[in-house]
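All protein chains but one are shown in place.
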Amino acid sequence: MLFGFSWDTSHGELAFAISILPILLMGLVVTIEASIAGFAVAMVLGLIFAVLKGAPSRFISWPATFITEFFRDTPLLVQLFFLYYVLADHGVILPAFLTGCLALGVQYSAYTAEVYRAGIEAIPKGQREAARALDFSARHTFTHIILPQAVPRVIPAFGNYLVSIMKDVPVLSVVTVLEMLGVAKIIGDQTFDYLVPLTMVGGIYLILTIVCSGIVRYVDMSLPKTGIPLK
Amino acid sequence: MTEPIIKFDKVVKKYGTHVVLDELDFDVKPGEKVTIIGPSGSGKSTVLRILMTLEEISSGVIHVDGEPLWHEERNGTLKPASEAHLKKMRAKLGMVFQQFNLFPHMSVMRNITEAPINVLKLPKAEARDRAEQLLKMVGLTEHAHKFPSQLSGGQQQRVGIARALAMRPKIMLFDEPTSALDPELVGEVLNVIGSLAAEHDLTMLLVTHEMRFAREVSDRICFFDRGKVKEQGTPEQIFSNPKEARTREFLKAVLEG
Partner (left out) sequence: MEWSEYLKPLSQGAWITIQLTVYSTIVGAICSFAFGIGKLSTNWAIKGFSIAYIEIFRGTSLLVQLFWLYFALPIAGDAIGIDLRLPPVAAGVLALGLNIGAYGAEVVRGAIQSVRYSQYEAAKALNFSPRQALWRIALPQAIPEMMPAFGNLAVQNLKDTALASLISLGDLAFVAERIRNFTQDSTTVYTMILFMYFGMALVIAGLMHLLERAVGRWRRVGH
């Protein structure tokens, strides 16, 4: 029994599949929650790293670059274990779910930092020069010239990373987060039938990512390519 | 009267509803040097691209060297050509492109020898000999081992000509060979094409905007307009005494422009 639902192993594969579907969907809810929370952490951390990497002083930009490279080039699983065990060793005891989202956020902050930077750098230098020629303040230039042009460029990339994060959430099951794959594994462990739950998880994932990628593509197509119109 | 080596018979080419070639009748005799002129969109490049089988026709029949190009005769009727037939027909033709289209990852030598070795199955030594002769002819012997990106546009186009000639085609198609070149590089390419025209019995079909050159090398000039041959004749007739108003307008615009 899991989440208050029990499985039916005595009426064939189909009955078994139907009986565990609600359990897997409960797991899916956790998967989606973790994705969104992890993505939020990645967005915030990534922005901080993007700013630090672009800092005029090398004493700031080089360490920031090193740290993001380090985050990018080391496995999520190991980062997760590090946070889970090492923080606890130093007296910081976080719930497993929170640790997991933090690990996702750390791993993906390296990628989102790049997206922020690429989005801003993709704006032609002439735009900045024109703003300076018109004597706009730095703040006005950023909020009215840079951001409206950069945002539509970066949204599809962020969307794709959100989909990637969803596919990485199962790693969180190793620290006892009951997301969809972890739930399926438990059902398998107890019924000795891994085939049905794991195949169902695969199927649900396929639907989820196809739908999400479709949304990202749709959003990408409907974005104003020349920037958010300001009137 | 010799049989024409190229014969278009009521050839239609459409893109959707846009008619590019409009029941075109057009002949070229063996060894003849024909230049096609005309406004853009008149279908002149399309004629070459259809001959090279880069584009299909919508209707009509084309004969090349006595055989239907886009069709095969089976049981006395014409059927759409098989890939094997197209391959056989393509061997009769060579093409020089406006944008050269050299293979950027191959040296000049390999650009020229790759097809003879792999398509004609020539021994490597023979293909290299042939390439060296051709490079000598186009004046690029010292550049054999360079990559296309190391050459000027004019040099690249001369390699393009050598590459097409290495397949020993009976008919050479030149699709605006100098249009992509800086003005000072046009001459060297025209010189190569000119000497080719003077010294070989190749059949040549040329689309160009270089009117003075067309006048020098061509046996015949065809003025294309709206997918048809509007007027044709010797260079003398077309340039000095055009009959059609459209031809006069076009020549006036080109020669003064």
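As written, the chain order gives the labels A and B, with residue 1 at the start of each chain.
Throughout what follows, a residue touches a chain if its C-beta (ideal position, glycine included) is under 8 Å from a C-beta of that chain, and two chains touch if they have at least 3 such contacts.
Model, not experiment: these values are computed from the prediction.
Asks: Taking the whole complex into account, name the chains on display that the unshown chain touches.
Replies: A, B
Asks: Using the touch definition up top, pick the residue from A:V78, A:V92, A:A138 or A:V219 that touches the left-out chain.
Replies: Hidden-chain contact among the options goes to A:V78.
Asks: Hey, which of B:L78, B:V119 or B:L255 is the one touching the hidden chain?
Replies: Of the candidates B:L78, B:V119 or B:L255, B:V119 is in touch with the missing chain.
Asks: Taking the full complex into account, find the residue in A:P95, A:P124 or A:G202 that is in contact with the omitted chain.
Replies: Touches the omitted chain: A:G202.
Asks: List every residue of subunit A that touches the chain not included in the displayed model.
Replies: Its contact residues with the unshown chain are 69-70, 72-79, 81-82, 85-86, 89-90, 166-171, 173-174, 181, 184-185, 188, 193-195, 198-199, 201-202, 205-206, 209-210.
Asks: May I ask you to list the residues on subunit B that touch the chain which is not drawn?
Replies: Contacting residues on subunit B, toward the hidden partner: 52-54, 87, 90-91, 93-95, 97, 99, 101-106, 114-115, 118-119, 146-147, 149-150, 163-164, 167.
The criterion applied here is as follows: only the chains that are shown with their structure count from here on.
Asks: Taking each chain's centre as the mean of its CA atoms, how far is subunit A from subunit B in angstrom?
Replies: Computed from C-alpha means, the inter-chain centre distance equals 56 Å.
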